[in-house]
Every structure is written in structure tokens, then in C-alpha cells.
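Missing here is one protein chain; the remaining ones are kept as they sit in the complex.
A, B and C label the chains in the order they appear, each numbered from 1.
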Amino acid sequence: MMIVMKAGATQEQVDAVVRRVESVGARAHLSRGEEVTVIGALGDREHVARLGLEGHPGVDHVVPILKPYKLASSQLRHGERTVLDIGGRRIGGDAFALIAGPCTVETRDQTVATARSVRDAGASFFRGGAYKPRTSPYSFQGLGQEGLRLLAEAKAETGLPVVTELMDPRDLESVLEVADVIQVGARNMQNYTLLSEIGRSGCPALIKRGFSSTLEELLMAAEYVLKEGNESVLLCERGIRTFETAYRYTLDLMAVPVLKQLTHLPVIVDPSHAAGRRDLVTPLSLAAAAAGADGIIVEVHPQPDEAICDGPQALATDDFAAYADQVHRAAELAGKELSRV
Amino acid sequence: MMIVMKAGATQEQVDAVVRRVESVGARAHLSRGEEVTVIGALGDREHVARLGLEGHPGVDHVVPILKPYKLASSQLRHGERTVLDIGGRRIGGDAFALIAGPCTVETRDQTVATARSVRDAGASFFRGGAYKPRTSPYSFQGLGQEGLRLLAEAKAETGLPVVTELMDPRDLESVLEVADVIQVGARNMQNYTLLSEIGRSGCPALIKRGFSSTLEELLMAAEYVLKEGNESVLLCERGIRTFETAYRYTLDLMAVPVLKQLTHLPVIVDPSHAAGRRDLVTPLSLAAAAAGADGIIVEVHPQPDEAICDGPQALATDDFAAYADQVHRAAELAGKELSRV
Amino acid sequence: MMIVMKAGATQEQVDAVVRRVESVGARAHLSRGEEVTVIGALGDREHVARLGLEGHPGVDHVVPILKPYKLASSQLRHGERTVLDIGGRRIGGDAFALIAGPCTVETRDQTVATARSVRDAGASFFRGGAYKPRTSPYSFQGLGQEGLRLLAEAKAETGLPVVTELMDPRDLESVLEVADVIQVGARNMQNYTLLSEIGRSGCPALIKRGFSSTLEELLMAAEYVLKEGNESVLLCERGIRTFETAYRYTLDLMAVPVLKQLTHLPVIVDPSHAAGRRDLVTPLSLAAAAAGADGIIVEVHPQPDEAICDGPQALATDDFAAYADQVHRAAELAGKELSRV
Partner (left out) sequence: MMIVMKAGATQEQVDAVVRRVESVGARAHLSRGEEVTVIGALGDREHVARLGLEGHPGVDHVVPILKPYKLASSQLRHGERTVLDIGGRRIGGDAFALIAGPCTVETRDQTVATARSVRDAGASFFRGGAYKPRTSPYSFQGLGQEGLRLLAEAKAETGLPVVTELMDPRDLESVLEVADVIQVGARNMQNYTLLSEIGRSGCPALIKRGFSSTLEELLMAAEYVLKEGNESVLLCERGIRTFETAYRYTLDLMAVPVLKQLTHLPVIVDPSHAAGRRDLVTPLSLAAAAAGADGIIVEVHPQPDEAICDGPQALATDDFAAYADQVHRAAELAGKELSRV
């Protein structure tokens, strides 16, 4: 951490900061410039974090130097990338995975038919929501337990590992009975209670970036899971909130190459929620794969126009094989192979 | 809801939309302009909400007309404002309330001393955190149960009603033993599980606006509480995330007059978290009160430099009486009275 | 335009709005719902634009229906795309163009060497700045007239058409002597004086999206040029300003497919300025091409570490051929061909 003193800071103020730095067990290192003095606080990350010197007399501002995450950092593995193997499907490194399925589990037919279609077209995982975080309390909130049962049927039928969302820590046990990957939604990305519980469960976690969360905050959310000893974390970019009103969210594809520098964890992209419109899903998926994403999570429905939830953004199962083929070619351009069993 | 058709939409496409509108029990109303046709879908809000016509053939875009919230809407009370009476302190209407206390409950002395100081200086409520949502899993997470016990002591000692945060629905019962108002933090504003539970508890809720949530989303969060029959909801602006890096968050004071048009619920402001710096707390508090806020929630600490958490933004107890007096005068300018027992 | 009345609007207020609509020569069309009345104002765009009914008694809000741009609209050409032919290089439709060169023209050697390298590697246009808009008045502001002369030499030497920026309308004549395309920088996107002058000059314009401009504002900037009878306009996405601090700007690749729906004009992407870092330029370029961009404008320098301006984001001329080849393959994936003579 670097403490930048004000131009007019006195020697007493500089000395007081140095004493404060040393009091937490860190070393202070002075650089006196022509206009300002900068004090480096060197030492253990946790000691330094306790300093809290903003607002201290004579201090202009404080610049953090070390990243606040450790276990998620690419330094931890000296540049080696995490490749997860979940139910025989690999994701990360050079393995690219397609995760596909409906926004919401609605009926046995819709669920199983979609799972079969996406498996046949080359998807590696099946996704479907039983618990749905909805902005309005008047909207459909998901089938809950019954939805989990339908996901289990789809899994038995197709062999595809299942990705599904958890919202309430009290539902963890029943979700664990069917989920191969537990999804944490964007709205819960900073629900630290939920993250810690999933960490302790040991089940792989797919963490969606909050729609206004920085990459650093996303990595800190991953850190909550990793800290419990659970090393299986997937990060997912799904669109951020900006000033632009021409689309629902702005898909941030710079997050893909930048996250891959910051962390060893696999990085996937959700083009469906960002766009909110089917016609944007293919170009955004190609762009995500070409940018080097480790996978894509996409919504598919047998009759999108009849979907209870988010139909306008779902691809039709009939179009999915052609879509998967194009995405595959874009991923190859970035040096990836489609992960299949 | 208005459905705007594309310029080249065919008669068949228009007819199909009309049939879809009528199929959910709404009435369709056509306006044909020179360039485009607009179809109004009139009827019950919940029927119309189920339409999902974005992406339908021939549809350009869909414009919602009715607000998605009902119980939070100012129309519900025909312009009359909600005035809450909590432990004898009024907030809302012409009653202005100061809610003050430390970010985190640390020790018995710190807690009780702060409570006494703020009560003597004219605060109406005491605030203090026992459970703290922290970006880093390595940061202090609050004293938990022990913190709740200290809050109970401060309340017994001063008679001030207590505002404290709930993060995990499994802690609801123990929080209810001491809290007069349960705070929902910005990061949990869309934790719908938590909101519904607080709604069912009947305890007054103070909901902080998520740092990237629209006013509409804040009102929908309130709707989750109100829908359970709990009419005691306070809304709190605490700074939003923007492109500006000169401050931690950008305090959005336009939210104050605009929320007061949209809803009958009281609207308060948290200047401490937006600023993150003590020297901005007073000008922002005066501005908030002059803009018509119904109250201010502010952090105070006996020795801010020693605070475990967020010390740089806390006012010193010694300065609090002068601060409260200035804020009071700004609130009077906006036609308010300070709420005292 | 739709005028949504307040829930409690009186018949008199509705009548007054109807009279106002009719007074500007538009037709009023009433839809009465259970809760609110909506008045459609149908008629000529310019009549309706003059209404200004926000804030009128009884009016809740006003919803525009027609896009405010006409000449830039994809409707104008009934879906046919504009393909520009500039100095024998095509851009738009299925023609993909690489525009490459240094941020700033520095010396004869640097300019001509870079132009030769990028031509040999398959670039279609040469870019280089003689006038540089710099945030700081203390930074290098470009070589001006001398820079234009060097660009003319590079053009004579390589045959590549030249793209260069204009900042001051008083420099138009000298810029026209060398420029095949005049660039309008992001900071000048709403400099309407400049846009109109370039429109009148008839020279093709490359308009960079302002870093906080909506797509609609970008299209309105294009409209200023088109309105003067100049049909040769290229739009350029170059990164927008968001809350994320991990990169300089956030490249908005959703703008590519969405602009291509809204307008017939070619859409290109500048990955260099968004990233500000060389290592992000390739993944972002591949993503842009895969998303369907009509071209890429990229910075290249013989010795990036010695560049006067923006060296850290420039590709080295030595690496450019491999880069161009990869981008070409991504553009093919989206159905494009590289534009060459």
C-alpha cells in the first residue's frame, strides 16, 4: 500500500503515519519527491489492510498495491490454468464447454426434450432454474422442489451434468441432490452467507458477475468460496449496467481476456441475459468464443414464444445444432476444443 | 403496455399481436401512424405482464406504461404520506429523524458511550452493525450474537430504538430480539428471500438502495416486504456507482424528490457510505436535508481513528451535537421538524 | 409519441393535451385503460417533436415512438446496406476493411515505414494523427501541417487511402488536401459545427462514438453529416465509460449487431483505444470481427516503446501480418471478405 501525503504535510504528520504503519507489523518506506512524500507500507497483506489511513491528518490518498484476493489470483498457480472436470466434462485451459437449457424448468416434457436436444447438438452441461430471483414479487418464482425433481429426470435421461441456481442457504441440501454445479445469480454475487455455504458444500460453483460489480469484486466473491477449501469455481460475465438504453445490459467482453490474466479460474459468458433478445445471441456468442472464453451458458427452449420466463431471449431447440457448430468454430479460432464426453 | 410494431410489419403480424394480447385477458387498442402502428394492451397489470412480446415477429419494441409496483406507489394513498412511529419516534411527513451510531459494534464502552452521545445531541435512533457484509472474506465480519447483546445494552441504557442489519435469514429470530428496525444492506437489496422473511416478521425495514439499482428496483424491493403485510418500510439512498473515481460512490440526491413523488414511503439518506470521508459528511447531510429527506443515517464513533471498520468516514462523538444542529436547520428549510420524544 | 397521463388526470387536462397535439398539425388518438389514459400523437416527426408536453398539467411522462434520425435509419434503404468505395477499397456489406497506422505522425521514417508494413500485411487504409485532442494542454498536440505533409508522402508511396482527424473547422481545407476519410474523435462527436462542415465538404467521415454517447446520439451525429448531402459515413465503436476501473474504457461489442439493425451505415471497431494495452488488442479484434464488424481501426508502430503517444497500445509492425491474418479468419466466420485492391 502506498500512502500519498498532502503537499503541505508536516514532518510530524509523516512521522505519525510511519508509526501507524509500523504498529501493525508492516515496514514503512519513504519516497520524498519535489512536491509530495509517498510512504510505502510493506508487509503482510492482512496487516496492511488494517491500516485505514484515509482521512488521517496529512494524508492525501491511499493507493493499494497488492490485489485483495489470493486464492483466485493467477499468481497462486504461477500461470497454470484451472481445468475443472465435472461429470467427465472438462472446462478451462483448452477445453470449451457449452452449457445450455431453459431459463426456467416448466414441465417434464419441456425439460427432458430440451436436455435431449442440447446434448445431441453438442452441449456439455444442462442448465435450468428451479428457484428464480425475480425483480417483481408478482412474477413466477420457479417450481422449487418440483423443478429440482424434473432436473434430476433430465439428468438421468441424458447423462448431462446439471447447473442450477441456489438462492436461499436453507435450500442447499435439496439442491445438492441434483446439482453438479451450483449457480450464484448476479443479484446474489455479494450474498456472502450463500457463497460461504456453497464453499463449504464442496460442490462446483458458477458465480455470475453482479451487473455492476467490478472484476475485483467478482474475484473477491470467488475468494469466499475458495477460502472454504472448494477449488471448483467458474466465473461468468453476463452483462453490466451502463448508460446505454438500447439493450438490457452491456456485455463486457473485455472481462474475458482481462480475467484470464488476473485469475487461473475458467471464465464463461452468458449472452442471453445481456441481450434479452434472441437475434443478438449468435453474434455475441461468436464474439465471446473468439475473445477466448472457456465456455458459454445459453438459454434454449422448445417453443420460446410459450416460455414462462425470458422467452424472447431463448434460442429454439431446432436452431441449436447450427448455433453450436458456429460457436465451436469461433472457439477453435481462439485455440479451444469443444468439451464432450 | 404499448407494443410498437416495426415500420414494415404486416397485417398478419399486427393481427397476431392483437390475438396474443386478447389471449391473456387484456384489451388491444390500435393506433396507426403514418410510419408505425402502436398497439395498446389495456387491462390488469398482471395479465399484461405475462405478454412477453419482445422479439415477437413484427414487434419493434415494447413500452411499459404502468409502474410495476402497487403497494409502494404514491397512488395507493392518493398522495398521503406514510409516517412511521417506531418506539415513539416519528419519521416521514414533516418528521425528520437522525439515526446515528457506529458502523460496527466493537466493545461495550464504545457502544454505550456512542449511544449516549448521540441521544444527548438529538438523534432519534441508534444504529450499529453486529453482522457486517464485507467485500473480503479476510475482513472483520462483525461480532454477531455478542454484538446484538451490546446493542440491547445500549438500548436499555438510552431508550433509543435500535437499527441493525440482517444478512442471513437464519439469524432473523435473534436479530428480532433487539432490533426496532431491520436494515437490509445495499448488497442484499435484491436478496428476495431475505426481504420476504423480514416482510413476514412485521418488523420495520430500512432498505438501502443497491449501488446500481434504479429507483424502480428499490421500490420493487420494498414491494417484497409490503406484500407480506408489513407496512413499515424506510427507503435509503446511500450512493450509486458511476464512472467518477474521485469519490467512493456518487450520492444521488435527485432520488429524494423523485422518490417522494413515486412513493408514500419515507426516504432517508446515508451520507457516510457514499463519501467514505468524514470531511464530506456535513455538506452532504445539509444538502440531503435541504432536498427534503425524511432523515439521515450517519456513522459516529468516539475515536474514529481507532475504529475497526470505516473509521475514516465516521464523525467523532464530540462533533456530533454541532453537526445535528446544522442538519436540523437545513431540514427546517425544507419544512421539517426534528423527531424527538 | 405517446403521452401517458397521470392516474388522477382530469378530463380537462386530457382535452388540453389533445388540443395541444392538434395545434401542431398532428392527430391525437386516445386509449383509456383502467388506470391511465394514453394519448398517441400521430403525424409528422417534426411536428410532433415540437410538442414539449413533459411537465404539462396532468401529464405523467412522454414516450417517443419514432426514432429521431431518418437518413441514418436502416428503414431509409429498406434493409439494403451502404457499401462505401474509397480509393478502390470497399467497406460495408460483405467487405471487411483493416485501417492501420500510428496514433500520431512523428517522423518521415516512422510514417512511411509503418504505411508500407501495414499495406504489405493486408491493411486497406492508412491512419495517422496530425492534430491530436489531448486531455492535458501540456501534452504533445500533434505535428499539425507538417504531419499532414508526411501523411501525403506515405500515401504517395503506398497508394493507401488516408484516414486522419480534424479538430478545428478552420483546418478543414488543409486536411482535405490529404485525407480520404476525415475522422471525428470521440470528444468531438457532439461538435455539431465540425460535423456540419465535414458534411458540406463531401469527404467521407469516420465518426467515433463519444465515450458516453448512446447509439441514438451517435446516429444523430451521423445525421448532421448526412443532412448536408454527404452519404459517406462510417460509425466507430471505441469503448465506453463504465464503473469498471480494470480497463481504460469498456469496449461495447453489442453496439455492432445492434447498430447494424438500426442503420445502413458501416460499423467499425477501434480496439486500441478501448484497451489502452497491446495484449488485449488481438482478442478484442477477433471478437469484433466475429460479432460482424465491417472493419477495424488499429494502432501500429515500428517501435511502440518509443512512440510519442499511446505506445503501450500499439501493435508492432513486425507482428502485424500475423494479427491481420487472424482477424481475417474471424471476419470470414461472420461472412465477410477482407477488402483489398
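What we mean here is this: a residue touches a chain if its C-beta (ideal position, glycine included) is under 8 Å from a C-beta of that chain, and two chains touch if they have at least 3 such contacts.
Since we're looking at a predicted model, the values are computed, not measured.
When the full complex is examined, the chain removed from view is found to touch A, B, C. When the omitted chain is restored, the residue from A:R20, A:R187 or A:R241 that touches it is A:R241.
The chain omitted from view is touched by exactly one of B:D85, B:D120 or B:E244, namely B:E244. Note on the undisplayed chain: of the listed residues C:R90, C:R127, C:K155 or C:R241, the one touching it is C:R241. Where chain C meets the omitted chain, the residues involved are 45-46, 49, 52-56, 68, 133-139, 167-170, 187-188, 190-193, 196, 210-212, 217, 220, 223-224, 227, 241, 276-279, 304-305, 307, 311-313. Although one chain is not displayed, its contacts with chain A can still be listed: residues 2, 4, 7-8, 29, 31-36, 38, 40, 42-45, 63, 65-66, 75, 78, 212, 241-243, 245.
Chain B residues in contact with the hidden partner, per the touch definition given at the top, are 212, 214-216, 240, 242-247, 250-254, 256-258, 261-262, 274-275, 279-280, 283-284, 286-292, 326, 329-330, 333-334.
Keep in mind that, in the parts below, only the chains that are shown with their structure count from here on.
Comparing the residue numbers each copy contributes, chain A and chain B share more than half of them at their mutual interface.
Taking the mean of each chain's C-alpha atoms as its centre, the chain lying closest to the overall protein C-alpha centroid is A. For this pair, chain A with chain C, the centres built from the Cα atoms lie 31 Å apart.
As a whole-number value, the distance joining the C-alpha centres of chain A and chain B reads 27 Å.
Looking at chain B, residues 45, 212, 241 sit in touch with two or more other chains.
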